[in-house]
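Structure incoming, see below.
Every protein chain of the complex appears in place save one, which is left out.
Labels A, B and C are assigned to the chains in the order they are written; within every chain, residues are numbered from 1.
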Amino acid sequence: MTATPVTGDLLYSEIEDDLRASVRSLLEKQGAWDAVLARTETDETVDRELWARLAEIGCAALAVSEEQGGAGASWREAAVVAEELGRAVAPVPFLGSAGLAAALLVAVGEQEILPQLAEGGLVAALAVPFGTAPGAPTPAVELRGELLHGTVRGVADAVAADVLLVPVGNDLYAVGAEADGLTRTPIVSLDMTRQLVDLTLDSVRGRLVASDAEGAVTDALRIGAVLLASEQLGLAERCLETTVEYLAIRRQFGRILGSYQALKHRLADLWVLITQARAVARYAAECAATGSADLPVAAALAQAHCSVVAQQAAEECIQLHGGIGFTWEHPAHLYLKRAKSNAIALGTPERHRAALAELVDLPGVPA
Amino acid sequence: MTATPVTGDLLYSEIEDDLRASVRSLLEKQGAWDAVLARTETDETVDRELWARLAEIGCAALAVSEEQGGAGASWREAAVVAEELGRAVAPVPFLGSAGLAAALLVAVGEQEILPQLAEGGLVAALAVPFGTAPGAPTPAVELRGELLHGTVRGVADAVAADVLLVPVGNDLYAVGAEADGLTRTPIVSLDMTRQLVDLTLDSVRGRLVASDAEGAVTDALRIGAVLLASEQLGLAERCLETTVEYLAIRRQFGRILGSYQALKHRLADLWVLITQARAVARYAAECAATGSADLPVAAALAQAHCSVVAQQAAEECIQLHGGIGFTWEHPAHLYLKRAKSNAIALGTPERHRAALAELVDLPGVPA
Amino acid sequence: MTSTATGGPLTAEGLGARVQAFLADHDPASTDRLKFLRARFDAGLAWVHYPEGLGGLGADPSLQPGVDAAFAAAGAPDNRPHTNIIGLGMAAPTILRFGTPEQQRRWLRPLWTGEEIWCQLFSEPGAGSDLANVATSAKPAGDEWVVNGQKVWTSLAHDATWAILVTRTDPAQPKHRGLTFFVCAMDSPGVDVRPLRQITGESEFNEVYLDDVRVPDAQRLGEVGQGWAVTQNTLMNERVAIGGGTIPRESGAIGELVKVWRERPELRTPGQHDQVLRFWVEAEAGRLTAERLGQQQAAGMPGPEGSGVKLTHARLNQQISSFELDLLGDEALRYTDYSARRPVLVTHSESPANWRFLRAKGNSIEGGTSEIMRNIIAERVLGLPAEARADKDTPWKDLPR
Partner (left out) sequence: MTSTATGGPLTAEGLGARVQAFLADHDPASTDRLKFLRARFDAGLAWVHYPEGLGGLGADPSLQPGVDAAFAAAGAPDNRPHTNIIGLGMAAPTILRFGTPEQQRRWLRPLWTGEEIWCQLFSEPGAGSDLANVATSAKPAGDEWVVNGQKVWTSLAHDATWAILVTRTDPAQPKHRGLTFFVCAMDSPGVDVRPLRQITGESEFNEVYLDDVRVPDAQRLGEVGQGWAVTQNTLMNERVAIGGGTIPRESGAIGELVKVWRERPELRTPGQHDQVLRFWVEAEAGRLTAERLGQQQAAGMPGPEGSGVKLTHARLNQQISSFELDLLGDEALRYTDYSARRPVLVTHSESPANWRFLRAKGNSIEGGTSEIMRNIIAERVLGLPAEARADKDTPWKDLPR
């Protein structure tokens, strides 16, 4: 039997509530879903303007200390922002830049990029495929002489990135987005609200940011998993709300759809799952904020659970909207694509469960 | 892609319908559930009288040829009987004697026991634990000199057995139930409508029935799995019927319970599962009857699926009956215990899926 | 020479002889495709269970596959049935059942040969599963009707010559009364077909706007006010169309999944193995259930299992394709093309996994939602009480919307 770690605070603080209100208000003004949908079909899939506004209220580096130019808050507050961005399927580089990159730069004690990133003037991205789980191997980019060579496919938040953080063996390099020899090819992505990019490095000059960075990369991916869980929570909540609102007005066979018990019970079950998603996401954020030794468990648990819940919420949203939910002109497909993409991102639920097997001593069949 | 075997006839023939009607009529007269329940608390947990009546209409050896004293029908007809016995959770040694033992004796070409078994004067049982999957190792009973030694725990249908068929390595021995040195201890069994027995063999004289019998034991267990699937189908159907009948009369909050859509949809889903259980059980019986090369797949498929369906049916039966379904004085617990016991019997669904992995070329992770 | 004229019902042998005789007269290799198909229709070898003179010989429907196979074996052109699914599956049986002899003669031959494609104008934005809640109105004007309204989820509308159309002709009647069924020419003035884009990016379906469209009364099918009976008959034909023939093991979604599993061992993880096997079991159970349903239908005992087969098919398509994306991992995050366009007809297996994942979401909605299927099973099969409803006897115009 594994010991029970201290639970910590799973509620939202007043500061977190205020932050949520600011972000939501901003997103309601500048991130309506129809604008998000329209943007997916343009060349500018990232809403740089919105990102600038978010940076103004500190969202670019919430968990970075004030000395390093950040907001001096913690991953708890960052997780609240992730919830709101998930609700809005907002096309901004929060996860990649304020999450993965910031966590990595803090972990390795970087001083040059971090202040610019924190004030929002610079976007950074971690150059690994979006599906990389914490601890999984990263692509083989290699140093030949002083130049970098290799390919990294499907990188998140690299569309708008100014700097790419490239793991090279156990080292970490920073590469300018406009560097000679670097090709960035945005790809048609399942989730076009977070368009992925293929990177090709052909004799690219990078700056060595840290050696012995493998552990820091794993830690950063874990922080990413924590934030992603909160994003999934926010998305799931939005799907439930939208569906309840629709069922409360739509009539069929002379009755309000929401009065049909089979639908009511399915939504009740979904609500229960969401209360659980909130508990595990909050626990993960609390562990990240306090540096709890249980963070690896909390992050894997949150991903294993929230990935499932967000997908189910998006699927119920489509199904219970009926035909209209299957059309392009309804936001449900944006939630579905984000939910499915997120479930694969930073490791599938099954990968996270396999990680838990190690972490909580539940081994498989002895060899 | 695996080739598609010929499906064969998945319907019920007129002869099968007639047989079903005879068996059901007999069970309605002699096998009412309250009598079945009462019998579980007596020393006579097997209804020998009922078994005699069933033997009279040929149920003791349906799939045994007329030359060998059987009814000259096939495993298809036997499967129909199994359905009816499952509906009634009947405490008779059909599965053990008319199924496992008969299949085994036919397979090894035995001539002495089989005719007596076929006419119903003798009950035989295969001395392996009830949870043994086709192809799994059997307990280590060994021959020292000319005498048998060993322990076999949890044998089905051995309470009423006259002869025990004991695998000893690759040989098969027959042991009289009253043989010196043999101890039969009936155990408190999860499913008391099929009480299991622990056997201890301490210098017991047996008769060598066959050498090189390992394959025949596996084949017999497979036939058992086929019949068990039909038993599970019958049980599931009965659970659904009982529940629908109850919901059609019970009122809560001023409405017939069966008018609540959430319950309707769950029962609809259960009905769908049962149509599938019927299809796979019939396919398995057809493969057994025709000696199809696809029998191993069909048997594993039927067990993997019908075990799950029967359990779900029994669980819904309890839940939708509410409190009354949790009491001893309602048949629901008999179905639940039979369903759970059957799911473990002759291999759990997971074991059968693992068998399918081999059979249909869906291997696991390469070593 | 017909089956009745020769005294006994047509047998497979008798039909086989007719096919061979026809082929002797019409060499598939040298006969013009359309000419060949028209002649086949006229010989009663199109749909052999239809009456004589309407492409058939009044034969048993079970003899059709043999006839089709004989033509295929001879290298004869077929009528490309997949391009006219609604025409063949729904419009034709409805015309046969409710059409006048003139209507049958006019429409059935070019329908069967594929010269005229048909579509269906049933669904409306305000109706959903409540199909009878039709708001599209038809008002009489001399020997014509003037139709106004909006239809949705219309496949093939952009290719179709004709549509079967349900309209409300008397809003003062309760919902299921006051409907009338027409055939509408898709090139009529006032018919506006607009692609309806779906979550895959493409537009398989259309919205159809009807703006003062004039439909001759001669194109009415069935009596005025009996449109619901006609519609239900049409939909019943849609559901019967399932089944028929052995379904290959591992076809559909499970086939795609196990192909990836077998061919790409590097993607496998231990934790996914049992799930693959669970899906295999469920898919095979579903396949055998459909097989058994087909056997029942062939034995003249059509069971209600069709609703269950549809439910299972939708669920497995969705669950299995979703799992396949997890198995593919990073690869699944790449899509092919979201641009607005008409879909190209390809087999499912040529489509990328994430397209199949997205498209499968429609399976539990189109052709009757999974919720409606469960209602049907609970009420018609299990006999549980119907849902309370307030819309059966109230005039349609007075219902809240």
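Here is the rule we go by: contacts are C-beta pairs under 8 Å (C-beta built on N, C-alpha and C of every residue); 3 or more make two chains touch, one makes a residue touch a chain.
Just so it is clear, the structure is predicted and the values come from calculations on it, not from any experiment.
Put simply, the hidden chain is in touch with A, B, C once you look at the whole complex. From the options A:S203, A:Q261 or A:T290, the residue with contact to the chain not on display is A:Q261. Between the chain not shown and the residues B:W51, B:W75 or B:F130, the one that touches is B:F130. Chain B meets the missing chain through residues 40-41, 129-131, 153-154, 187-192, 196, 250-255, 260, 262-263, 311, 315, 318-319, 322-329, 332-333, 336-337, 340-341, 343-345, 348-351, 353-354, 364. Residues 1-5, 7, 9-11, 240, 244, 247-248, 256, 258-259, 261, 264-265, 267-269, 271-272, 275-280, 282-283, 301, 304-305, 350, 353-354, 356-357, 360-366 of chain A touch the missing chain (whole complex, contact as defined above). Chain C meets the missing chain through residues 270-275, 277, 388.
By definition in this document, only the chains that are shown with their structure count from here on.
Taking the mean of each chain's C-alpha atoms, the chain closest to the overall C-alpha centroid is C. Averaging C-alpha coordinates per chain places the centre of chain A 42 Å away from that of chain C. Distance between chain A and chain B, defined via averaged C-alpha coordinates, is recorded as 51 Å.
Work out the mean CA point of chain B and of chain C, and you get 42 Å between them.
Within chain B, residues 261, 264-265 each touch two or more of the remaining chains. Of all residues in chain C, those touching 2 or more other chains are 269-270, 371, 374, 387-388, listed in ascending order.
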